[in-house]
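Omission of a single protein chain aside, the complex is shown with its protein chains in their original locations.
== subunit A ==
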Amino acid sequence: MKEAEIKRLLAANLLCVFSIILTTTVPAFFLDSFSVLGTHLTWLCICSVSISALNIVLCLVLKPNPSPKRSSFAHKISRFLKCCIYFFMSCILFHVIIVLYGAPLIESVTETFLFAVLLSTFTTLHCLCMLGPNIQAWIRVFSKNGAMSIWDNSLQITTMCSILGAWFGAFPIPLDWDRPWQVWPISCSLGATFGYMAGLIIAPLWIHWNQKQLTYKSR
């Protein structure tokens, strides 16, 4: 049971990684002069949209945390709306945090906001897909020893990795190398992306190796 689930997790995560790689190459066939560094904003949009689409599809297909009972259509709609609101709020929150970290307040608002959207896609959207708009569940998952399934573990790891990636991505900005990727927010968004990809790959492996120690409380 567990092995099979880990395999499913691995497959899903590899699909995500693969799709990120595709977003860097495929649009070049449709759009003139597309490159990750040159038209960074376009790439940010494409990447966020495709990752969110893939996540939603995966969530519908795999159903990692199936809801206990079939709910009504209206309930579903309200859940969906709640998810949208949560996602938007997390974008705003990330934007505020980034500005607090020193991003320009008035100039390059678009860049900052798209970066916030990307971060939200990597973290909040993932959580929303897995856990739904349920704050209590979120707090449980992100507290110590709160994970109840390998999906929760994977969620913890990818979220941590994306945020750490974005954090480390800010390091090269003050260097005076004058490289195109040092422009705000390219290094940070690339850092977040690499962190996310690393998290996706690390998560199944880590779970696989730590199988013995991981004992999940039943709900």
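Brief remarks on what is shown
Going forward, a residue touches a chain if its C-beta (ideal position, glycine included) is under 8 Å from a C-beta of that chain, and two chains touch if they have at least 3 such contacts; residues count from 1.
The rule is short, and it goes like this: contacts and distances are computed from a predicted model.
One chain of the assembly is not displayed; among "Importin subunit alpha", "Putative methyltransferase-like protein 5", "GPI ethanolamine phosphate transferase 2 isoform X3" or "AP-3 complex subunit delta-1", its UniProt protein name is "GPI ethanolamine phosphate transferase 2 isoform X3". When the full complex is taken into account, the listed residue touching the unshown chain is A:A170, out of A:I56, A:A137, A:A170 or A:A198. By the touch definition given at the top, subunit A reaches the unshown chain through residues 97, 99-102, 104-105, 139, 143, 167, 170, 173-176.
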